[in-house]
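Notes to accompany the following structure.
One protein chain omitted, others in place.
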Amino acid sequence: MSLIPGFGMVRGMALTLRRFFEPKATIRYPEVKADIPPKFRGRLQLLYDEYGTLKCETCFQCAQACPIECIDMGGMDTKGRFHVHWGPPETYGERREESALRRSGRPVPDPAYTHFEGLDIRALDGILESFDHDPAHMLPILEATQAAYGYLPVAALKHISQVTGAWYATIYGTASFYGHLRFEPPSQAEQAAAMAARRPADADFMAGLGASLAGRPGGDA
Amino acid sequence: MTAPSRTGPQPSADDPRVMLDRDIGVFEPVPPYPPRTEREAEFYTLGDGQMLLNMGPQHPSTHGVLRVVLKLDGEKVVDLDPVLGYLHRGVEKLCENADYHQVISQVDPLEYISSLFCEWSPVIAFEKLLDVDVPRRAEYIRVLSGELNRIASHALFMGWFALDLGGLTPILWSFIERDEIVEMLAALTGQRMLFNYFRIGGVNGDLNHEFMSRLGDWMSRATKQIESNLTLLNQNEIFVRRARGLGVIDTAGALRMCMTGPNLRATGVPFDVRRAHPYSVYPELDFDVPTRTEGDSLARYLLRMEEIKQSIRIIDQCLHQMPDGPIMAKLPRLLRPRPGRAYAAIEGPRGQYSTYAISDGTDQPFRMRIHDPSFIHLQSVGVLMQNNLIADTMAIMASLDPVMGGVDK
Partner (left out) sequence: MTAIARTWGRLTLPGKVVFTLVPILAALTVGLIAVIAIFGGAIWDILLANLGIVRFVIAVTIILLVTIPIAFLNIYLEMKVIALMNLRVGPDRVGPWGSLLSVVHGLKVLMKEDFTPTGADAVVFTWAPVVTYGAAVMTVLVLPFAPGLIAQDFNIGLLYFFAVGGMGVVGLLMAGWASFNKYSLLGGLRSAAQIISYEIPLTLSVVGLLILAGTMSLNGIVEQQSGWFTDWFVFRQPLGFLIFFIAATAEGNRTPFDLTEADSEIVAGFATEYSGMRFGFFFFAEYVNVFILSALAVVLFFGGWNAPFPFPAISIPIDLAAIGLPLLFLIALVPPIATLIFAAPFYLMRSSMRWWVALIVGFVLFNVVAGGLVFAWAFVSFDWVAGLVWFLAKTFGFVFVFVWMRGTLPRVRIDQLMGFAWKWLLPAALLNLFVTAAAVVVVGS
């Protein structure tokens, strides 16, 4: 405080008046954008390598390391690439990646991971026996299994993996590669369509075919 | 002031179509349960001519979401009851369920004004648990960025304190100062507020050109600019008359209330963790521990402004003594310290900020206790505020400089 009462206030007033004419600190946002330092990590974005492909390998290490779970994996984009999205996943409509769902403890809507029903494996054992448990004949085995059960149940795939020694992932990959193999039982409509497609065929021919193929792989049990 | 007595459902005054079964327009600060302690029973019993007033959690000048129930006699505060917990996150528990690296970003938002100090003490504690030697360059970078953050925090304190005393301008000037520092730290750490910069065994990223050029630019005019800002308040008769003798606490009282940091030093105790229990490279640096003897709000304010100058001194020395070398110690990706316990204290802008960590040999801390100075300082509010006026409640609170993120944890 100064000796003369009120002089300090006058000095303050002089200071504000000087600031009145000084250049302003405001950044006029829409016209002028503040420069963002190169190291700024306020925004997540995937990098591209020099060939123009995404560097992300979808290893989920970033999402698993993130302590507050702000990083998460989104679904595929139109070109089949993964992209990371940020923010609460509830705001995104994409199908979430299975491992992300598993990590968050939510049910995975993929039949390969859901709890599967038990299966009568005697037919399957017969098929496997006929192929000598050889994983090299995986496609015929799977075709025969689908012919036997109408589709490829998860339990059957697990059993094939166990018996042949092939990795489940390989079997699943093979099965999911071919379009004519399916993981779900055909719906009522599909069955009806299939029946309608078969109707012109001669029933006797079908019966004969069935008899001739009886006990062989691909046969209609 | 009591509610007009009504019985049965009443039409609301706002909308006559709405029937209210009780007067919701009246929010009495009395808790809805019977008093649990003698103190509560005594506090919520009104004497002659007294009234209770809720200040917060939504109030223009509470610092964060603090609710204070004031017992008033006219304008005079007879008694008060702080109600905490509106910002409780359970950080200690979150830390116990995160691995050692993740703890750093969990504790970041505790004192969001000065995040680097929240990271610093757990990092030192974990380094003690792991028995790591931090490279000297990393230590210097830590001190450098920490002191910058201290200046940012103290500059903001100046603005808030003046705002609570009714000044409009200082808050914006101090925000300009803070913003320059924060942009600088964003260039260094990558974030403006929750830096997440310190790592166990070093720091995340070396000094870069952007940071150094901003720092040099700022250092060339920082002292002059801050001095100029201070003339607005330090010589202002109204400000000095209001702050002097406001919320006085003596040395014995401050020690009894476990005060640390500037609030303790304002009562004359030269206790600074940087000098009393040196950590990092502070023993090699030359700086003073300013003290004042008045113990009032003005002393606390002036002391913090003095600390800004000391921090600028430290930054200057850091820049001159900065060694070359690595910035991270060699550490495995997954940290599994041997079972044991470690304690680390640092001097934050608000006082002693410390962490006590227990390891059980897994990759997560078994127990992590965070000692936050804001919470400790807030308990002395009852002593400081009695027989003051309403106008001063917020100013006294501001002079203690609590951050509710740290109080509620």
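The chains carry the letters A and B, assigned in the order they are written, with residues numbered from 1 in each.
One rule holds for everything that comes next: contacts are C-beta pairs under 8 Å (C-beta built on N, C-alpha and C of every residue); 3 or more make two chains touch, one makes a residue touch a chain.
Just so we're clear, the structure is a prediction, and the values are computed from it rather than from any experiment.
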| item | value |
| --- | --- |
| Contact with the hidden chain (one of B:Pro34, B:Pro60, B:Pro283 or B:Pro332) | B:Pro60 |
| Residue of B:Ser105, B:Ser121, B:Asn236 or B:Gln310 in touch with the missing chain, whole complex considered | B:Asn236 |
| Absent-chain contact - pick from B:Val30, B:Val83, B:Ile176 or B:Val383 | B:Ile176 |
| Contact set of chain A toward the excluded chain (per top definition) | 9, 12-13, 15-17, 19-20, 22, 24-26, 28 |
| Touching residues (missing chain, whole complex) on chain B | 1, 3-4, 12-14, 20, 23-26, 51, 53, 59-61, 75, 162-169, 172-173, 176, 232-233, 236, 238-239, 241-242, 389-394 |
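Operating definition for what follows: only the chains that are shown with their structure count from here on.
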| item | value |
| --- | --- |
| Residue ranges of chain B touching chain A (in the complex, touch as defined) | 98, 101-103, 105-106, 169, 173, 176, 179, 183, 186-192, 205, 208, 210-211, 228, 231-238, 240 |
| Interfacial residue positions of chain A with respect to chain B in the complex | 1-2, 5-9, 11-12, 15-16, 19, 25, 34, 37-42, 65, 67-68 |
